[in-house]
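Just dropping this structure here.
Only one protein chain is missing; all other protein chains are in place.
Moving on, here comes chain A:
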Amino acid sequence: MRKALILAVTLLVLGGGALFYAVRAARVAPAQEAAFDLAKPGQIVVRDHASGLVRGSRTRCERFATASGTGVCLVTEVAKTYAVVVDRTMKEIRRLHIAGIPSRARVSPSGRMISWTVFVTGDSYNKGGFSTWTGILDNRTGYAITNMEEIPLTKDGRRYFSADVNYWGVTFARDDNRFYATVSTRGRTYLVEGDYGRWQARVLRENAECPSLSPDGRRLVFKKLMPGGAWRLHGLDLATMEETPLAERAAIDDQAAWLDDRTVMYAKGPDVWAVPADGTGSPRLLVANASSPSAVR
C-alpha cells in the first residue's frame, strides 16, 4: 500500500514535470514577413538556428540552399524526410521523399541542378555503422537520382569497385554538368570530379571532404582531416592543384559556401563565420545564430 502510494506520487511528479517542460518548450511560429524574395541580390539567406525557419520566411528547413531564385529545403517531419524545391517566394514547386537525416544541400549557380546528402543510421547508437545517400535532381527535366553510389568511378586510371562507397557534399559548376564531391571508401575519403552527362567520376586527391566551388569556378574550398582528428578548411587552386590552409584555425565540420570570389562562409558553433579563401586575413563573425548560408548574387 505504501509502495503503491510512493509510486503514484512519483508518477505524478515526473509526469507533471515532463509535461510542464514540454508545454513551455513547444515551438512558437514567428509572424510572417510580407515581402520575402529569395532572389534579391546582395542578401545572405540563412536558416535561423533557434527556430529552424529560413530567416524572413515561414518555411522550416533542416538544411537550405539557394541560387538564381531556386531554393532547396531539406525538411524532416517526424522521421520522414523531404527535399522540397521552392521558387523565389518560397512557394513549393516540387517535393521528393528522401530517406534519412539531412546533412548537405546545394543548388547549382544557374538554379537547375539540385543536390543533397542524407545520413542513414539503421541501428542503435551503441552499435555503430552509418551510410550516406546523395541525390541529384535536374530541376528542368525533373529527373532525380536518389543515391549516386552506382556512378562508375575511376581511381589511379582504373575502374574502382567496392561495395562500401559513400558519396556526400556535391557542388556543381556553372555548366550544370561538371561537379565535385567526396567519396569515402575503405576507411579513406577522396575528392572526386564528376561528369553528370556522361555519368562518370574520377578521384582527384585524398583527404578532401565537402568541396565547394567558387563562383568563378577556379578554386575549391574543402575540409581536410588533420592528424589530431579535427577538420580544417583548405583552399585548392584547380589550375595549379596547389593547396592552402585557410586562416580559420578552429575545427570546422560544414560544407563551406562562397560569399564572393574571394571569401567563404561556414557554420562555426551556432553562428555563420567568414574567412578569405586564399589563406590570408582572419575569420570574422558574419551572421549570428544562423546556419546554411547562401549569398544571392
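Everything that follows uses one rule, which is that a residue touches a chain if its C-beta (ideal position, glycine included) is under 8 Å from a C-beta of that chain, and two chains touch if they have at least 3 such contacts; residues count from 1.
Heads up, the rule we're going with is that contacts and distances are computed from a predicted model.
Trainee: From the list "GMC family oxidoreductase", "3-isopropylmalate dehydratase small subunit", "Electron transfer flavoprotein subunit alpha/Fix B family protein" or "MFS family permease", give the UniProt name belonging to the chain omitted from this structure.
Mentor: "MFS family permease"
Trainee: From the listed residues A:66, A:189 or A:294, report the one that touches the chain absent from this view.
Mentor: Among A:66, A:189 or A:294, only A:189 touches the chain that is not shown.
Trainee: Of A:139, A:171 or A:291, which one is in contact with the hidden chain?
Mentor: A:291
Trainee: Can you tell me which of A:54, A:210, A:246 or A:277 touches the chain that was removed from the display?
Mentor: Going through A:54, A:210, A:246 or A:277 one by one, A:210 is the residue touching the chain not shown.
Trainee: Go through chain A and note every residue touching the omitted chain.
Mentor: Touching the chain left out of view, chain A contributes residues 3, 6-7, 10-11, 14-15, 17-18, 21-22, 25-27, 52, 62, 76, 78-81, 97, 99-103, 119-133, 146-147, 162-164, 166, 168, 184, 186-187, 189, 209-210, 229, 231, 253-254, 267, 269-270, 291.
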